[in-house]
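The structure follows.
Coming up: chain A.
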Amino acid sequence: MNEPRFLLRPCTWVYLTLLLLTFITWFVGVNHLSGRFFAFLVFGFALLKGQLIGDHFMGLRWVAGPWRWAIFIWLVLVGTLVTAAFWRTL
Partner candidate 1 sequence: MKYQSQKVAKLYFIAAIGLFVGQILFGLIIGAQYIWGDFLFPTLPFNQARAVHTNLLIVWLIFGFMGAAYYLVPEEAETDLVMPWLAKLMFWIFLAAGAATIVGYIVMPFADLAKLTQNDLFPTMGREFLEQPTITKLGIVVVALAFLANIGFTILKGRKTVINLVLLMGLTGLAVFFLFAFFNPTNIVWDKYYWWWVVHLWVEGVWELILGSILAFILIKTTGVDREVIEKWLYVIIAMTLITGIVGTGHHYYWIGTPEFWQWWGSIFSALEPIPFFMMTVFAFNMVNKRRRNHPNKAAVLWALGTAVMAFLGAGVWGFLHTLAPVNYYTHGTQITAAHGHMAFYGAYVMINLAIISYAMPLLRGREAANSNKSQVLEMWSFWLMTISIVFITLFLTAAGILQVYLQRFSDNPLPFMVVQSKIELFYVLRELTGLVFLAGLIVYVASFFVGSREPEATVEGEVVAAS
Partner candidate 2 sequence: MEKPRWPPGDLVIWIFILAELLAFGIFFAAYAFTRANHVELFNTYQLTLDRNAALINTVALITSSYFVVRAVASIRQDDSRRCFHWLLAALAMGTLFLLVKSAEYHHHFSQGINLSTNTFYMFYLSLTFFHFLHVILGMVILLAVALKARRGCYSAAEHTGVETGASYWHMVDLVWMILFPLVYVMR
């Protein structure tokens, strides 16, 4: 292991971040918070979580070439389409 250890493994930090973002999303959900700010906040979290999973769990961070961006591109596409559809309704 030549990466510095901050108490926990990097993947554990990622895991905790995912949990934190999930709890915020849930909090927004159970309180029925609505509108552009909250909707796109939790959706942004979702995209971020997707990128973390792609990078760290699926290991694309350690890959060179086009596959490095496979998940990222998908997230951008889905993100754009969903945002376009939700924008004027919120």
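In this section, contacts are C-beta pairs under 8 Å (C-beta built on N, C-alpha and C of every residue); 3 or more make two chains touch, one makes a residue touch a chain; residues count from 1.
Regarding selection, all candidates are chains of the complex that A comes from, given by their letters.
Computed from a predicted structure; not experimentally measured.
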item	value
Selected partner (touches chain A in the complex), from 1 or 2	2
Candidate 2 contact footprint on chain A (complex, rising order)	9, 11-12, 15, 18-19, 22-23, 25-26, 28-30, 32, 34, 39, 42-43, 45-47, 49-50, 53-54, 56-60, 62-65, 67, 70-71, 74, 77-78, 81-82, 84-86, 88-90
